[in-house]
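Note that one protein chain of the assembly has been removed; the remaining protein chains are unaltered in position.
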Amino acid sequence: MNNSIRVGMVGAGYMVKLHSLSMKNLAAFTDDNRDRFELVRLVDNNMELAQHEAMRWGWKHAESDWRTVTRSPDIDLVDIATPNDMHLEMCLDAFAHGKHVLCEKPLALNRHQAAEMARLAQASGKIHMVNFTYRAWPAIAQAQKIIQEGKLGRIRHFEGHFFQDHNNDHTIPLHWRFNKARAGAGALGDIGSHIIDLARFLVGEVASVSALTQRFIAQRPLPHDKIQQGEVDVDDLTAALIRFENGASGSIKASWALPGFKNDVYFVVVGEKGALRFSWERSNELQIFDAEDAPQLSGYRTVLIGRAHPGAELFWFPALGGELGLGVTAQGMGYGDAFTLSFRHFANAIKAGVSTAPNFIDGLRCCEIIDAILTSASENRWVEVEKTCI
Amino acid sequence: MNNSIRVGMVGAGYMVKLHSLSMKNLAAFTDDNRDRFELVRLVDNNMELAQHEAMRWGWKHAESDWRTVTRSPDIDLVDIATPNDMHLEMCLDAFAHGKHVLCEKPLALNRHQAAEMARLAQASGKIHMVNFTYRAWPAIAQAQKIIQEGKLGRIRHFEGHFFQDHNNDHTIPLHWRFNKARAGAGALGDIGSHIIDLARFLVGEVASVSALTQRFIAQRPLPHDKIQQGEVDVDDLTAALIRFENGASGSIKASWALPGFKNDVYFVVVGEKGALRFSWERSNELQIFDAEDAPQLSGYRTVLIGRAHPGAELFWFPALGGELGLGVTAQGMGYGDAFTLSFRHFANAIKAGVSTAPNFIDGLRCCEIIDAILTSASENRWVEVEKTCI
Amino acid sequence: MNNSIRVGMVGAGYMVKLHSLSMKNLAAFTDDNRDRFELVRLVDNNMELAQHEAMRWGWKHAESDWRTVTRSPDIDLVDIATPNDMHLEMCLDAFAHGKHVLCEKPLALNRHQAAEMARLAQASGKIHMVNFTYRAWPAIAQAQKIIQEGKLGRIRHFEGHFFQDHNNDHTIPLHWRFNKARAGAGALGDIGSHIIDLARFLVGEVASVSALTQRFIAQRPLPHDKIQQGEVDVDDLTAALIRFENGASGSIKASWALPGFKNDVYFVVVGEKGALRFSWERSNELQIFDAEDAPQLSGYRTVLIGRAHPGAELFWFPALGGELGLGVTAQGMGYGDAFTLSFRHFANAIKAGVSTAPNFIDGLRCCEIIDAILTSASENRWVEVEKTCI
Partner (left out) sequence: MNNSIRVGMVGAGYMVKLHSLSMKNLAAFTDDNRDRFELVRLVDNNMELAQHEAMRWGWKHAESDWRTVTRSPDIDLVDIATPNDMHLEMCLDAFAHGKHVLCEKPLALNRHQAAEMARLAQASGKIHMVNFTYRAWPAIAQAQKIIQEGKLGRIRHFEGHFFQDHNNDHTIPLHWRFNKARAGAGALGDIGSHIIDLARFLVGEVASVSALTQRFIAQRPLPHDKIQQGEVDVDDLTAALIRFENGASGSIKASWALPGFKNDVYFVVVGEKGALRFSWERSNELQIFDAEDAPQLSGYRTVLIGRAHPGAELFWFPALGGELGLGVTAQGMGYGDAFTLSFRHFANAIKAGVSTAPNFIDGLRCCEIIDAILTSASENRWVEVEKTCI
């Protein structure tokens, strides 16, 4: 038990459920005691919430001061799931006190903050990770494997978006995600960061961008007020053309207010020899096109995720004995399982003592691209992505 | 804590993961301490396996004798996930010792066993449930709700199947599922039982059947031998026409050896005013057709499962504060989540002190239909489903 | 021009458009003058309709007496698209006068009529065809080719239906299709005949059947009356289990009153090595599963119909010069194109002097299966398909 990773989590909002479950269940899924997370302290400045959620999800202690976890000797890992404007200070304090750090995306409000965080992370010698959950998803990990193996040949074009529609509701109050000072960016940072990360993961580094943004709902009711309205100062939709360093072209879009799109993390990657397509709205499928199939038998294959795909073996394989042979596949994995896989990466990094992707460097790269896109959109011109040397 | 439901599980095979996780996590999902299961004893006649899995999933004790759980005073609920030929004896002993019983499907080897079990279950005054997991799935619960509300009008036709292909592998050894004496039936019992249950859940009681069966792979290697072959004596495919008591017609099919079908729990229900379609291979979708939509705007709606659907609210709603408004939907639920919902039904029944569906009566009805189908297939004639009075 | 096939068509209803266009345009599509049909006489007992449609579609003469075409020396081919109860007499007269005959499906009211017609057709030495249009459709012809080449291995199961919903409208009057004496059967004959033909085309001869039928709307307004109601005496839905002679199992269903199904000619054929799926509602796609694909890359391929598929080369290939290379595919073919391909089969048969499938023997086999299904449904028992020796 003294091998377990002792966690302090900051932020008892939406993410507490997903993080808590993934940490609690990981070692059982992997059947490896070294993957054991110990849920020690849960922090929220709303102490009542912290206590309720701590009790609910099995955290030993509830706290209202985040320094309790960045500085406590009984914590190995600080897990940060707060509004974005808190990430910098918390990470710095955590590294300063010798903690591993897992930070929700986007890493920071801007690339300058992110660069500082990445430098400290590197210097700290501790493990750092940004929770770009989707990389670990079997369909997406398989996609990346196919590309890495060269099966698509040279990549020609990438099309990616993350579209939702829940913020089309005008009655949603002006919470922190609609505030540039606290969030850094709107839809682009909140969900676009995921598709930016996937563009890098699947195709490579982004060289330059040309972008536009839109704000559909400019005012929202103040929280705890509901009558007075306040100004939204972030994007509801952002769209960017991109040029990758390797010569591929592409587009990246994000919006949280496009009716009909529910949770559409979508990409198509086309190379000279084939193509891949994915949508989170059918998250258990990967579409694969192989240009070398005979023309009369050629078409996108709808591959249902099963035991053959990276990470899926954790979930639905038979117990000892193999009585189900190759086994039933396609029982279907869910959003919670994505976090289990994501946290396995973190556990593996800690076991190996080496930060693996997606880490703070990846978080930085994403922030650099977000900043380039915002600059491009505000100045109406192509912008080179400025990469900080770390 | 003394309110928790103390569980003894028998059978540490494929199901132990899904049952353990669902029981461990339920109360956190529902945020209701009365839903707390306590994982007390895990039994398997393979003691090494029992110990390993108990350690892994958090069971306090590992046992090799199932009577330890049917008879121990520290057990409230016996959870049976053994080969089918053990269900009868275990259930009887469990009821005899005042336990609640959760039994995997199919309930028994045949309707005679099942009738005995259902009678005892009823007489016991304890809670009993058969783990027909799919009923609780939000898309399917929503489908049933739509039908119950009369939105399809009178039901005309039901088409259902459960098709997989994993047993198309000739090298899978002759384990208990291929043995009529231990399993009762082949594909029809193992997976067909689910679609039979859904036919009843969605449309109503089955009056009569006409069926055929096929065996594609008649011999399989003996386990622990691999050279000698033994005879399979169950069905690889069963197909039945059915007449429902309410006048609807339908078909039910099951096979575990049809290439291309991975885990296809499939149904279409058509009524005079609309239709519903579902496939587990796209388990987060329900297809709904409303005949009253204007012709030029009329078509199947692909409804992605989200917070509006029964049971889904457990999984992806925001924490206190509602900052995400109606909320993101369609993050996707997985197979594990189905078990959480299924176990919630059980917890609710225990809280209420009343067995709710799917219980042993439903398990019996399913066995009656299986028997009628097998009789029909072997005698090449329509067979009335004989319903035991309970 | 004296090589052209001089046609007399009987019945100026729904089919006149499709037949006329296909015949007029075929030779241009094939770029072969021997495929030239000459539209000589169009017959309908509604003379006004005959004249109007003849003018419209380019028939030289309009007639009200069908014997004008079965007996006229200026007619080579009699094309019969009348209610089913007229087929026998017309065909007999046409063969008696040395004509080729193309007859709409189903060939006859029952297998006895059909046997007489098939015998005469064979004896006549003339070309005979039943217009089972779907066989010639590129996706279906490709499916049959794949099966013939053994790529699916031994066939295990066939699932086929033809479902529509237009007759769910209670106001549709009691026309001949609802009258057993004139139609032979209801949905089963009118559209089920197509799926029966495809079962034979794709899998082989049917040995025995077990069926049920339903009538959803028992009374309909009399035509030209609208107040008085008359009795429907045919099926609105028929469902049958089938056993093929080669050991495969299957099901066949037909209905014209199932809301949500618009024009769903549907089949799945599963063999030990792969599977095929098709729905007319996505008629330009064939779904192909190859069990030998690597598991991580394995899934149904959605093959879009293009130049590589049988018959499609008629439609969208570039003119001389090949400047488009392999060419654009997937522009999409329509229902009218199906008839062009079907009539090409007829023209080819005439050129070769040999009746090729689907001919009157196929029409007979279909009627035998329909009769077996109707008998099975009315007597509630398995029925062997009685095959007439021809």
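We just call them A, B and C in the order they show up, numbering each chain from 1.
Here is the rule we go by: a contact is a pair of C-beta atoms (placed from the backbone, for glycine too) under 8 Å apart; a residue touches a chain by one contact, two chains touch by 3 or more.
Keep in mind it's a predicted model, so treat the numbers as computed, not measured.
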Residue of A:241, A:297 or A:357 in touch with the missing chain, whole complex considered: A:241
Among C:68, C:110, C:142 or C:164, the residue in touch with the chain that has been omitted: C:164
Which of C:31, C:149 or C:292 contacts the chain that the document leaves out: C:31
Candidate in contact with the missing chain, chosen from A:4, A:144 or A:214: A:214
Hidden partner chain, touching residue among A:74, A:245 or A:272: A:272
Sites on chain B contacted by the missing partner chain, in the whole complex: 142, 146, 285, 288, 290, 293-304, 306-309, 326, 329
Interface with the unshown chain - residue positions in chain C: 12-14, 16-17, 20-21, 24-25, 27-28, 31, 46, 49, 52-53, 56-58, 164, 166-167, 169, 171-173, 175, 177, 223, 262-263, 280-285, 304, 306, 315-316, 318-321, 323-337
Chain not shown, touching residues in chain A: 156-157, 159, 165, 168, 210-212, 214, 216, 237, 239-241, 243, 247, 249-251, 253, 255, 257-261, 270-275, 277, 289, 291, 300, 380-382
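Going forward, only the chains that are shown with their structure count from here on.
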Chain located farthest away, centre of chain A as origin (C-alpha): C
Where chain A and chain C are represented by their mean Cα positions, the distance between them in whole Å: 54
Inter-centroid spacing, chain C versus chain B (mean Cα positions, whole Å): 42
Euclidean distance of C-alpha centroids - chain A vs chain B, Å: 34
Junction residues of chain A - those touching two or more other chains: 285, 304, 306, 326, 329
